[in-house]
Structures are given as structure tokens and as C-alpha cells.
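Note that this complex is displayed minus one protein chain, with the remaining chains in position.
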Amino acid sequence: MKDANKVIGTPVNRIDGIAKVTGKAPYSMDHPVKNPAYAILFKSTVAAGTIQAIDTAAAEKTQGVIAIITHKNAPKLNVKGGLRGGSLLQSPEIEFFGQHIGIVVAESFEQARYAARLVNVTYEAKEPKVDFDQLAKQARVPKDKEKADLKRGDVQTALSQATYKVEEVYETPIEHHHPMEPHATIAEWNGDRVTLYNSSQIVNGAQAATAATLNLKPEQVRIVSPYIGGGFGSKGGQWANLALAAVAAKHVNRPVKLALTRQQMVNSVGLRQHNRQKVSLAATADGKLTALAHETTTHCAINDEFIEPCGDCSKIMYDTPNSLITYRVVPMNLILPTYTRGPGKSTGSFALESAIDELAYKLKMDPIAFRIKNEPERDPSNGKSWSSRTTVQCLQEGAKAFGWENRKPEPRQNERGNYWIGYGVAAGTYPAHQRPTSALVKLKRIENRVMATVELAAADLGTGTYTILTQTAADALGLPVQDVKVKIGDSDLPPAAGAVGSVGAASYANAVNDACQKIIQELVDKSGKQFYVRPTAAQLMHSEKITDYQTRVDSKPLASSEEYSAHSFNANFAEVAVNKSTGMIRVNRFLAVTGAGTILNPKTARSQIIGGNVWGIGMALSEESVLDPRWGNFVTRSFADYHVPTNLDIGQLDAIFINEKDDHVNTLGVKGIGEVGIVAVAAAVANAVFNATGKRVRELPITPDKLL
Amino acid sequence: MRPFAYTRAKDAASAIKLLTENPNAKFLAGGTNLLDLMKEDVERPNALIDISGLGLSEIKTITTGANQGGISLGGLGKNTEAANHPLVRQQYPLLTQAILAGASGQIRNMATNGGNLLQRTRCPYFYEVSMPCNKRVPGSGCGAREGINRMHAIFGWSEQCVAVFPSDLAVALAALDAVITVRSANGQQRSIPIAEFYRLPGDEPQKDTNLPHGELITAIELPKNRFAEKSYYLKVRDRSSYAFALVSVAAALETEGNTIKQARIALGGVAHKPWRALKAEQMLVGKEATEANFKLAASAEMADAKPLAHNAFKVELGNRSIVLALQMALNGGKV
């Protein structure tokens, strides 16, 4: 029997932690299969054109090669099946540099890798569209209706009449997710059913898309994904490599292991696109915003559109009578962009929150006071009430905890040895949603012990899903955590939402809670008794002498949740030290204050937030994927060239959560924290760099050369 | 990676013989760069001769000859061992810092001193075999010359190649006037001053060094010097650690009072070889060790720089970095 104390809200160690620290957690390529063959993809070396010939003779002759699959002998697949980015070996047309054009399957990895190098491809190359600076002028109105121009009032007039205004362009480069686990699949056929061991943030989505692509029924595809070595959006929508692993396994009639190389990751699984964002702000002399325009120009794939919503924060963060949010997009010969941590909000907040800082400086106002002055009472984009809004609390509590009063309002006033010290602040937001999710709860009693198993096709990509669901079920059922087993990451389990867009915790935890409440109710009903105090599931299993019982729930968001505008909010504080001579920047301290409703586990939640902060610091200071504008290849195609932060790049990180109970957002009041941790991070850092040096860098990343 | 025959060499003589007999063979020591390049299909040896078991890792005081009183580092010693050896830390802290500025703990545990000297450029056009690169395929063109060249050379480049040499260790060795001892097929040892070891790309960028095929680096000799008190290795990069240099500076001073008796300055990340800033050094001799003099010397050196489309910042950064490194050398690592 567990005691009356709840485990939700306590810093339980990660349930999957022991498996992870002992190396026993099986990621995609760790699942044992008998007699696997090894597949390597080979890729186009032009960005646009047509394959004229593929000479595989030399490759076929090498030792160990079992098969080579190209568009000439690949099975017919459904290119509209839901996998992203094309590259399914269905035609000789080349749409981007690094498009998959074939697969070598061999007895060993070494043999496959070698043979893939021997394939000789000739192309009829076309002039690729890859130079964003040139093409941006041709950007068009998006097809996506959600990206249509959004106007309120008259921004132009307000701008032209304003004394205090900022009209600047902010650039964020192409970035790559680069999860530590490269995308990899083991495909194993059993009759007409294929099992795919494949890291999937959306287990059922991966199943549906792969089945449709392979022209199979969903039940013929099983996705197994108990552990995910990071995803950050790139393992949400799935990519061609997943289906091609199944194709290869079928072709050679053996299990096949297909892993992307790190270098192949840059043009296989999406990217965050280059955004050129013009932000225009106007304010009265006393700091009331009169206009806010956020105009984004970006690029998408040559035949498919994806645009991250850079204007989202600008829709809701500040109260202004005149507002304009627009998007323009130009197709390029590049892989389809995709959701990348904090999609739109992380990059959009860099532009918006830098501009807010610039305007506050012009107004000689404290940037916190300026933000609070423009705090909207309701959601300015739709007039709805906030389910809860914590921006002001985040700013004020953060200022207190960070020592904001020590900030010098003017740049270059704070120095320590050969370093300029600067403080910066920025505020952000990310929407909170719950998505339909089913869950199965099974109770088993062995003598005096009642144990529960919770099953759903959820995903844990380091987000803490195993842990928070164990805690949720333990509390709901009245069991100690060690008597709850959570099974996720398998499409054979009840369908669940994806661990994407910060919907995971809310969707999963509420579904598990609903299932647990339902099972207790059913046991109560079954007992035919009336209880003055609602008994726990364990008590009922004992009193009714039940040994096995299970129930399933198909959980949906609260009907009332649509009446409110529900978001997580944060305020970030950065202290940077800039080397006066070299321009090298260190983030000495970073504080993230977050209002995200109920925090199910403060340990995993804190890790999520500081992890987002590390991403944001990388975005601010070092991450950039550079294209050669002549050929469309990435010159930053390895971890040596694409600089994700190292341990030494990260100083002291602190996270504070606002204690709040949001009763409107969902039953448990959970808002999600995976994305909001990166929102408004780059802006806080860039604002701190300005405060330190007086240099306003509007083009990320802020590498040393930009501060000389 | 192409198939290759693997042989564990028993001794230096047989290793050299095996290499000499096969123009497509390579020595395998730490393997940290060679295997990386073989996986990329840039290096394509058909035989690897594993020399990691040959010893040649001793660090000792030189007791005879021109460099008497200096120290000798075994060619096959690990970078970590070199950086942390008491003789090196005491007498050549510049070298310790330079080694520790490079790569990561794991890589330094694997990489050898000789291997470090022979690592290849990290130019992305060199690394991707579908791109033109005169260093990888002579005559194919230089992808970086008109391409993305932010990381590339500002000194000594040619139209054929604008790559930079990535080693940190070698930059310190250049400043310290190290001598590379090599053994050739006839069993003879010869000594190559580091200034003659590396090359500028010219018309033959495929050649990084003047070391012919068939010779083995057995040792690196460091002449005795008086720089131990005042030296500093500064590395400026895009992130704090585990990244190649935008610009690095090995700076060493010998002073009498506040007068500079001798100065050594070498730059990394700016040329096809460690770039010895001789002009700056000469300007400093006999001068007061002041920031103003450091600035004059730095700008005299950097005045000869010829930046490419994306790396003009390296001229200013080089200027500032030379000054800062000299200041730090002068002040025991602080400013």
C-alpha cells in the first residue's frame, strides 16, 4: 500500500534510467535479430536534374554484396503515403543534393559501405535553385491556409506616425536536429507483416505512413520504438529510409539493418529552414505598443511546402491595436524542412524579442517593464480568455532570482578582466494541447500484491514519458511506483498521440489517468457496493478477490478546453561574458522561469527545460548549416563542422517553475515543456550580448567574427 | 572504406620496408584521422601497417648533439602522454597547452605525436568526395576558392588550394623550432627542421609535407629554450571546446626586465602550414613588452594577409589574437 502522499510532482529518478546507465536500453539498432543483412543508402551528388545511368557493375562484383536497389528495380511505392521528403526510389528525377538514389545490401556493414562507394551515377544536371539570397525575391504566398496574411488594424499608418519604432531584419540559418542516434531501422518480415525497429516520436503515425507507402494495411506494419535516441522533431514525421529498410528486407528475404550515417543526416530527415524575419514595432513615448508586424520569408522543398510558424509568438505575446503576420516562401532544391524543436517559436521569438529589446533601449525603458506594460489581458489573436498566463510572474520572479537589478542599462558598462559582461531577458510561449490517446490498464493480484501494467503506443525520447506515466498511474491506482509497469513505443499497443509539439505529457498522462479512474469505477460497479470513501484499485482487487482485470479508455481533450487560449509561458535570463579581444562568448549563467501548469516530475521537467536552453544557446552562438550556393550541398555535413554545444559551452543553468493550477487546459492541468524550453533563449542571449558589447547581432549564430 | 591488408609491424625496419614496397600502403598509428578519412573514401590505402606496437614513445632529455638539454618526444607517443609529461609541462608548457587545445580527451589518448603532424586538412571540399578538390584529386579544381571559405587560409594559399592545416600541436612546435627525426628505408635517421617539414600548397596541394613515402617519424626534438616562464597558446574557435581554430596563436617571450630578448609567434588556422610570424617576432626583439608594441608587431604581420571572400575577419582576429596571446604569455596566462 502506498501512503497518502502523491508521487506526481516529486523528483522520482527516471524509471528507464537503470537501463540507460547500464547500456541495456535497446535503441533501434540494438534489437537482436537473426542473420541480418546490412544496407547503406547512396545519394545524389547533384541538386537538380535526372539520373541518366547508374552503373552498379563494380559494386555488385565486390565481396558480400547481396542486392542493389535503385529506381530501376524498386517496387512501386505510394509517394503520397505520408512519409516526408520523397526520395523513395520511384523515378530518376533529382530534387535535392543528397536525395537517396539507391540501396546496397551486403552481408556486412563494411562490405555494404564499400560497395556503395563503387556505384557510378551519371546525371543530366540542371541549374539548382539553392541560393536563398537570390531566390528570396521570388518568394510567393504560401499554399498553407494557416500561413495566410493576418491583419488587424493598420500597421503601416501606426508605423509612419510613430516616433519610437524598430524596423529590422533578423536572420536565422538552416539548422539540423542531429539527434545523437542517427535515424536507423531494422526491418524484419514475417510473412506479409513487417516489424520495423525504428525510433518514432509518433508511433502510430510511423505505422500509418509506412503502411500506406508500402501499399500495406496498417496492421501489417509493426513499429517497435521503446527507446529513442533523441528526435527533436526529426523523428516525428518519418522519412524514406524507414520504408526503404522494409523494401530492402523484402528484396533480400532477410532482416536488414539500415542506418543513416551522420553525414547523410543533413539531407535525409528534414531541417529547420533559413528564416528572414522583418519585425516592425512602434510604440508611444511611454512604452505602449502601437504596431507589431512580423513578416517572414523562407524556403521549402521544390515540390512540397512546410513553413515553421515564426509569427506565432508575435500573434499573442503583446497587446497592440495594429498587427500584421505574413509568410512568403520560395521552393528550393533542398530536402523538405520539418518541425524542429520549438518550431517557429524558437526562431520567431529571436526576431520578436530582439526587436522588443531594441525598442525598449530606444525608449530608455527597462525591457521587463516594457514587456509588462504591453501584457495582453486576453489572447489578442482570437479574443479568448487565457486558460492561464504567467508571463508577468515569470519576468518578475526571474528578475528577482537572477539579480536583474545588477544589470547596467547601457552597454559596455560591466567588465570583468578582459570580458564584457551583459544581461539579457526575453519572454516566450508555446501552445498547450491534448490529443486523443488510448490507454490500457491491466491489474494483476498475486496474493497480497497488486501490480499494474499500463500500455499505450506513446513515445519517450528522453522526455520522461516512462517516468511520468508510472507516477500518474501509481497515484491514480494507489500503488507504489515499483508495482507499475509502463509499456510504450509499440504500435501493437493502444494508439496514442505523438511526442511532438509538446502534446506528449498532456495527452499520455491524461489518458493514463482516465484509464485508471475508469478501472476503479468499473471495479466499484462490479463490487455492487457503495463506498463512503472511494477505494483504491488495489483495495478493490483485494476486497473483491479479483486476480486479473483490465480496461481501456479512448481519451479525448476536455470539450471546454477550446473555449480558452492555452499556452505555456516563460521568461529567460542570460548573463554572457564576451572576450574583448577575440569575441568568443560564454553564457555564464542562464535562468529559465516557466509556467507550464502541473509539473509531473520536477527532475525530468528541469532536465527538459535546461536541455531546451542548451539548444537555444547552440542556436544563439554556434549552430549553422551552410549551403554551397553553387551546388546545394551542405559544407557543414559532420559534427566537426556543425557545432552543437559541448559541455564547456554551457555554464550554470537554473530552472524555476511557476506553481500554477490550470483547470481549463486538461484534467491534470499539464501544459507540456518540451518546446517552450528553447523559446526565447537565443533572444535572451543576443540581448545579453548587446548589453555586454553594444553590438546588436541580428544574424544567428553570434560567432566570434560578428563581434570584432 | 576500401579493403586493405592489415599487418602488425614487428619493428621499425620491417615497417618501413613494407611501406616502401607498396606505394598504396599507409602506416596506422592512432588512426584518428586516417580511419575517419578512409570511411569518407578520401584515403584509399590497400594496406595498413600497424606501427602502434613499435614503442618509439619515450619522452626524454636530449644528452648529445645540437639540441642537447632539450627534450625528445617519441613519434608514436600519445598526445596525452606528451602533454602531461613533467618535462613537457615544466619546460614546454606552450606545447602542453597546444596539445590540450586540440580535439578531445579520447582522441588525444589515441592520437600519436607523429600522426598529429601528418593529419590532413578539415576542408569540407577535401572531405566530400563528390566535390572538386586539388588536394584529394589533383586537377579537379578547388571547391573552396570560390565556395564557402570562412574557415580557410589568409596566408600562403594558391589558386589550387586554400585549405588550412588543422593541428594545434604543430603550431606550438613551429614556435619552438622543433626538429622532426625520421627514419628511412636504408635505416638512416635524418632531421628535418619543422620550418622545412611543411609546405605551402602551390601547384602541388596534394603534398602536405616534405616527408617522402617510406619514412617514419621516430621522434620530435625540442631545443632547449628560455620560454617556459612566458608562453601561451590561444585558440579562438566557434565553440568553447572540441572545435578547430578560426585562429590560434602560440606565443612565447623571453624578457630581461621588461625588454624582449626573444619572441616566438606561430599562427594556426590561417595557412596550409603552421604560420610562423617572423616579421612580428623580429619587430619585438629589443622592444619593451607593451601592448602598443604587441599591436605594432601584430599589424605588421597581418598586413601581408590575403583574405578570401568569407574570411576577412581572420585578419582582424589574427591581429587581436596575437596581441592577446603575447599579453597572456607575459602575464602568466592572465590579462
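Just so it is clear, A and B label the chains in written order, and each chain counts residues from 1 on its own.
Assume contacts are C-beta pairs under 8 Å (C-beta built on N, C-alpha and C of every residue); 3 or more make two chains touch, one makes a residue touch a chain.
Following the convention adopted for this analysis, contacts and distances are computed from a predicted model.
Visitor: Have a look at "Methylated-DNA--protein-cysteine methyltransferase", "Transport permease protein", "Cytochrome c oxidase subunit 1" or "2Fe-2S iron-sulfur cluster binding domain-containing protein" and point out the UniProt protein name belonging to the hidden chain.
Guide: "2Fe-2S iron-sulfur cluster binding domain-containing protein"
Visitor: Can you say which of A:F42, A:F96 or A:Y227 touches the chain missing from this structure?
Guide: Of these options, the touching residue for the absent chain is A:Y227.
Visitor: Which candidate, B:G202, B:P223 or B:G333, sits in contact with the chain we can't see?
Guide: B:G333
Visitor: By the contact definition given up top, give the residues of subunit A that touch the hidden chain.
Guide: 11, 13-14, 16-27, 29-32, 34-36, 63-64, 107-111, 114, 178-182, 224, 226-232, 259, 261-263, 393, 397, 401, 461-464, 489-490, 593, 599, 602-604, 606-608, 610-615, 638-640, 644-648, 650, 652-659
Visitor: Considering the whole complex rather than only what is displayed, give the residues of subunit B touching the chain that is not shown.
Guide: 1, 3-6, 8, 28, 31-32, 35-36, 38-40, 48, 50, 52, 80, 83-84, 86, 89-90, 93, 96-97, 100-101, 103-107, 109-110, 228, 235, 240-242, 332-333
Just so it is clear, only the chains that are shown with their structure count from here on.
Visitor: Need the CA-centroid distance for the pair subunit A / subunit B, whole Å please.
Guide: The computed centroid separation for subunit A versus subunit B comes out at 41 Å.
Visitor: List the residues on subunit A that touch subunit B in their complex, please.
Guide: 45, 63, 110, 113-114, 117, 263, 417-418, 581-584, 586, 621-622, 626, 628, 630-631, 633, 635-638, 640-641, 643, 645-649, 701, 703-705, 708
Visitor: Could you please specify the touching residues of subunit B with respect to subunit A in the complex?
Guide: Interface residues on subunit B, with respect to subunit A: 1-3, 39-41, 122, 124-125, 127-131, 143, 146-148, 150, 234, 236-244, 246, 313-314, 316-317, 320-321, 323-324, 334-335.
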